[in-house]
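Missing here: one protein chain of the complex. Every other protein chain is in place.
Chain IDs A, B, C, D, E, F and G follow the sequence of writing; residue 1 opens each chain.
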Amino acid sequence: MSQDVLFDFERSDRIGLSEALYCGSKSPAQVEAAVADLAHRGVRVLLTRLDEVKYAQLGDSVRALLDYDSFSRTAVLGSLPMPSTPPRIAIVTAGTSDLATAGEAARTLMFYSESAEIMADLGVAGLWRLLERRAQLVMFPVIIAIAGMEGAFFSVLGGLVGNPIIAVPTSTGYGVTSGGHTALHAALGSCAPGILVVNIDNGFGAACAALRILWNGARPTSVN
Amino acid sequence: MSQDVLFDFERSDRIGLSEALYCGSKSPAQVEAAVADLAHRGVRVLLTRLDEVKYAQLGDSVRALLDYDSFSRTAVLGSLPMPSTPPRIAIVTAGTSDLATAGEAARTLMFYSESAEIMADLGVAGLWRLLERRAQLVMFPVIIAIAGMEGAFFSVLGGLVGNPIIAVPTSTGYGVTSGGHTALHAALGSCAPGILVVNIDNGFGAACAALRILWNGARPTSVN
Amino acid sequence: MSQDVLFDFERSDRIGLSEALYCGSKSPAQVEAAVADLAHRGVRVLLTRLDEVKYAQLGDSVRALLDYDSFSRTAVLGSLPMPSTPPRIAIVTAGTSDLATAGEAARTLMFYSESAEIMADLGVAGLWRLLERRAQLVMFPVIIAIAGMEGAFFSVLGGLVGNPIIAVPTSTGYGVTSGGHTALHAALGSCAPGILVVNIDNGFGAACAALRILWNGARPTSVN
Amino acid sequence: MSQDVLFDFERSDRIGLSEALYCGSKSPAQVEAAVADLAHRGVRVLLTRLDEVKYAQLGDSVRALLDYDSFSRTAVLGSLPMPSTPPRIAIVTAGTSDLATAGEAARTLMFYSESAEIMADLGVAGLWRLLERRAQLVMFPVIIAIAGMEGAFFSVLGGLVGNPIIAVPTSTGYGVTSGGHTALHAALGSCAPGILVVNIDNGFGAACAALRILWNGARPTSVN
Amino acid sequence: MSQDVLFDFERSDRIGLSEALYCGSKSPAQVEAAVADLAHRGVRVLLTRLDEVKYAQLGDSVRALLDYDSFSRTAVLGSLPMPSTPPRIAIVTAGTSDLATAGEAARTLMFYSESAEIMADLGVAGLWRLLERRAQLVMFPVIIAIAGMEGAFFSVLGGLVGNPIIAVPTSTGYGVTSGGHTALHAALGSCAPGILVVNIDNGFGAACAALRILWNGARPTSVN
Amino acid sequence: MSQDVLFDFERSDRIGLSEALYCGSKSPAQVEAAVADLAHRGVRVLLTRLDEVKYAQLGDSVRALLDYDSFSRTAVLGSLPMPSTPPRIAIVTAGTSDLATAGEAARTLMFYSESAEIMADLGVAGLWRLLERRAQLVMFPVIIAIAGMEGAFFSVLGGLVGNPIIAVPTSTGYGVTSGGHTALHAALGSCAPGILVVNIDNGFGAACAALRILWNGARPTSVN
Amino acid sequence: MSQDVLFDFERSDRIGLSEALYCGSKSPAQVEAAVADLAHRGVRVLLTRLDEVKYAQLGDSVRALLDYDSFSRTAVLGSLPMPSTPPRIAIVTAGTSDLATAGEAARTLMFYSESAEIMADLGVAGLWRLLERRAQLVMFPVIIAIAGMEGAFFSVLGGLVGNPIIAVPTSTGYGVTSGGHTALHAALGSCAPGILVVNIDNGFGAACAALRILWNGARPTSVN
Partner (left out) sequence: MSQDVLFDFERSDRIGLSEALYCGSKSPAQVEAAVADLAHRGVRVLLTRLDEVKYAQLGDSVRALLDYDSFSRTAVLGSLPMPSTPPRIAIVTAGTSDLATAGEAARTLMFYSESAEIMADLGVAGLWRLLERRAQLVMFPVIIAIAGMEGAFFSVLGGLVGNPIIAVPTSTGYGVTSGGHTALHAALGSCAPGILVVNIDNGFGAACAALRILWNGARPTSVN
């Protein structure tokens, strides 16, 4: 049985965003075959959920093609463009544990020439940490907010600034907050109006949504 | 089959709190029989979850024995003692919708001679409302905090004051917050340390817990 | 116990969006008191989840103050501004059953001088209905997509256009799709990148999010 | 305690399908004993959910009896018949990650002399991939459709062709789509009429159902 | 806001099955408008989930257009064709409580000129009831099996006959079987191979799936 | 479509227990038809889950045939035998709210000539109530224990006596204990060894299980 | 902190069953300390959920004290009594995968001098396997039935024999049957009357319940 990937090469033309290679449920052999095929065609592509164990199982020749970052579990096949100046997207996290997801979002934005400013550890148990950043935050056209546990972070932020806010609940926590569903539901049911939400731990999706907002449907021609 | 209630008359001696009559799953006939029996014995008792429809189905003679409050769905059989002065318990709510639960807590406290100060609508989407009350709140030996929806209220409050906080999640909300489980999980998984939690909509239980803390196991002799 | 609403009057200054009066879990008496108080202060306000039964229980004098729409269960206290021209927001629905939620979104936008174009019944079992609208849809800076049942609508739309898409899952359905959680999870887990999601049946929240994107944090001065 | 397998040898006579050996929750010793016993009796049998680790724990003599395929986690004891010509069943998948389940279905069909045509990566975010195959797909008496994540694939396919469609949700995904329940519910609650569904990751069951439809209760005599 | 239904008139050409009007989440006004519009166009249509209360709220002129059956909550706009002879589909139920769902399936089949034979009360606690029907059941090209509670019915039937079986779990039951999820999971996880499943209470979907199998993608020209 | 009930008349011969008529999901017309048919055949039968509303909808002639008890929602068609002397089964409940389920169990036992002794309100918050009954309880060959809320009752009882204990969790409660799942799980996961459990609110099933234990598979000939 | 076990030495006097040592959530050090202490006191004790890995981590001197069985994950400290003759308990399983749980039940019974007859692989997809055993099964005072997946086994058995039946759902399965909840709910919601249920995989509890029924509260003096 052939295990070749049937890539959606025209997605970028349709919606500005090209297909990414989600490695979470692919075998190393499947990742290898896809990367080799895409490299052969000269296609730039972003790989997500490529953890260190799976990355180490790829052949040397394939690994040599990739710009890999273990912390965010992402890799890039092909060149990384110069980032836009200055950052138009703020990525704020409630805790240190949310930084891997922040990294996935930041790397996705970099793939599309957007840089982001990351501000970590602004959780609401220490409210001053977030209040001090308010003036700075309102300057960004889009804010990506990342939090696990009970997700109170989203509501406080949403009541402080009027910018578009993309909430990314994370699976950080244990007991009732294990798996991220409490943070997800807190984001969706927030008492602050107009919070937007993506799947648990989905830094990639948050970045794509931010690009949809920034580009407003039209991918800049400067992005190859 | 006899439907008499086998009351735990000695509970008050054991733990300071007397048994309450939970009417939520009792038929009007069961409530009537219990009230008549307890009145005959001269026992003071608090009735909870007695909604207007069920109250209206009770006989006139039984209704005449009760001090009923439809908003909090509570009734008292027997005298109401004079409240303590000044209030030692603050009841704070995130929204107007949480006031019925606040009422149940306040009426329970009144049954035991404790008065409470209720502050409503302090939800975190309008953070100033809560910040302005901080100096006042830290004066109370116990704070009962009531919130539905995403329950972010508990975490912000818990990061602002060091008092004992009893969180009561409410079933206010719809979609993912319907039924109160998101608020419950937010309270349990709060990033603020040491938040204490009772069942959804359980104003009665929050008041009992507050009395346990205030009395520290010893019901004041002034409470009959 | 006072049941006055402690309104967040300064929310509009902070985030551009003023507080709305969520009537879903308020008693008619609470709604009446709030409307009377806000009318007295001359504050414009949007009421949501005010169903026909509760509306009918309000006093005549309060009802006279409200511009009520039973289909979307919304009411407006105060003047309705002239809508912007032409519509900048498309509201697309998978089925007729989703129109009440579409109405809530549209009325919320109207409250803020934004008009919307509603296109209904574009569900993917009849794919041509959506494909025919593609050229038209890409013109809108923001698309609000509303669907219940299995929520496949969101993924197909997200693969066709690159605009910002706000998905509103609805509780339309029965059996496994009852309550809207399947549509919610389908939106969050979509294979199309960058779909943004709000709570089930939350037309109000989708509209607020759309305004955050359109205004980018700065409410137009033309909106009173 | 004896751990012998009490095989349902007459199932094939009753319903045309013989019992398969589900190895998912059997110990290597149990698998070994069953294979040895069945080989001794000269019974052809299909083994499912035999992962590489468990296969490696089987004794050499038992492994020698099996035609093992690690990708689909299946093994065949006894001869494999010649496949029918041409394929009467199409197996279509939304993503590369669904191919292991496709393999389980295909191997099950091969055990019964049916061959299948596998078409992978037809997910709806790149709609053209599926639309291009429509003319080809309508030729097959049965279509097995395999998809994880949000399962929008089933609805789009069901609206395009009138053939019998057997949906196999897979556990591909993370966050809300983790475990396959969202894809399962999407298949069951599809807006396209008449989609048939089997358990998550159940390629074996899908193949058996396809054979029930093809044979219509009468196993061909050509199948030994 | 217009509430017209955008009907998928070409569905019948594509997949043989025409769009049905699901009334479960439509207001009476929406049903009325749709029926009037479709009657005006001369389109035959099946209405499902039209309960007695909603039917009674329709205007007299609309009701006069419909062939309504309260037990199955279905209505037909336009002529009912002569049924095929003899029945090709058996509908078997575990209990009397499952007959409303059986009715929905039968009426859907009648809409497409197919008649069905209904056999009720064959639940496995009285196993002889089902065993006695085995010889009769194997004659039908398709069997629709309907059961609630614990759904053991599906597994026993699936082990007795080799025909295609479409399992319809119903919401009959209480406690752990309330809502139909236990019966649904029992059907999906059956130890009998190749059981096919549709949504809870979905008699309509089961009928559509049966037609897909009978017609094999090609709607008979005899069906108008 | 015929709606006759296909009764399992031989069940009593097979297992000693005759089929009961579960009215919970049957229409009044279905109940009427079944009762009339069974009366015509001279069959004694127990009806369960026949609430007052449905009972009132039955025709006068059918109601005249039934010995109805609204509290336990049961009815008996045919004669009630004399009860055995003395009671061999104890039915103990944690609260007054559990008495309706106790009644269903007691009436089921009466149908089979067994009487039961009911002891109510023995909940563990007032532990003495249960401890005082210990000597009495150990005399009964079977104990049926009924409790809702958190179901701690089952564990305490199971640690006090060695008799067979049949736990019936009830749906009494609210918030996290709403619906009875907490009490059910508490019974199943009890730290006291050998507690047996039936479905939520299933007094009928508990009685049948008690009879299985008392009769040990052989229905006494004294039971007609 | 002392980690000694405070054993309930008098449980055997109270209820006939002595406390067992549940090793599932104890560290090897805790198991070791408890076994050493109990051996020192000369107490016979049953250890459950002691898997091979944890057993191997115990010290040699402790392991020497134990009669260990890896398949059932049980160990006995102290002498094993002679079994009763002949077996009074039948243990029947639907599949081979359920045999480990059967082993736990059998070893628990052996600890109390009861022997059991195990009959495996009687699952209902091959109905004849169970029907053939009916005459044999009705001879046993108690039947322990063990099944995973969809748990249809319990209902068929319950309709065939009138003996007391203790259902043990197992976690065998995948997708919707993963974890054993479907089998559990099937047992609890069975259409066969009077099935008794214990926790998932709880062979120990089933054996204890069987002993309660056999002994009827009075542990035989022959059991030390």
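By definition in this document, a contact is a pair of C-beta atoms (placed from the backbone, for glycine too) under 8 Å apart; a residue touches a chain by one contact, two chains touch by 3 or more.
These numbers come from a predicted model, not from an experiment.
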Open item on the list: Given that one chain is not shown, which residue among A:15, A:76, A:99 or A:214 touches it?
Closed with: A:99
Task: Selected from F:28, F:81, F:141 or F:189 as touching the chain missing from the view - done: F:189
Task: Among B:42, B:86 or B:193, the residue in touch with the chain that has been omitted - done: B:193
Open item on the list: Need a quick check: the contact residues on subunit B for the chain that isn't drawn.
Closed with: 11, 14-17, 20, 138, 141, 158-166, 184, 188-189, 192-200, 202, 204-205, 207-213, 215-219
- [ ] Could I get the residues of subunit G that touch the absent chain, sorted low to high?
- [x] 1-8, 10-11, 19, 22, 24-27, 30, 34, 49, 171, 180-181, 184, 199-202
Task: Residues from subunit F at the interface with the omitted partner, ascending - done: 94-95, 123-127, 149-152, 154-156, 158-160, 173, 175-177, 181-182, 184-193
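Here is the rule we use: only the chains that are shown with their structure count from here on.
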Task: Option reproducing the contacts of D-E, where over half of them reappear, out of A-C, B-F or B-C - done: A-C
Open item on the list: With centres defined as the mean C-alpha position, give me the subunit A-subunit D separation in Å.
Closed with: 35
Open item on the list: Residues of subunit G that contact two or more other chains, please.
Closed with: 95, 123, 125-126, 158-160, 173, 175-177, 184, 188-189, 192-193
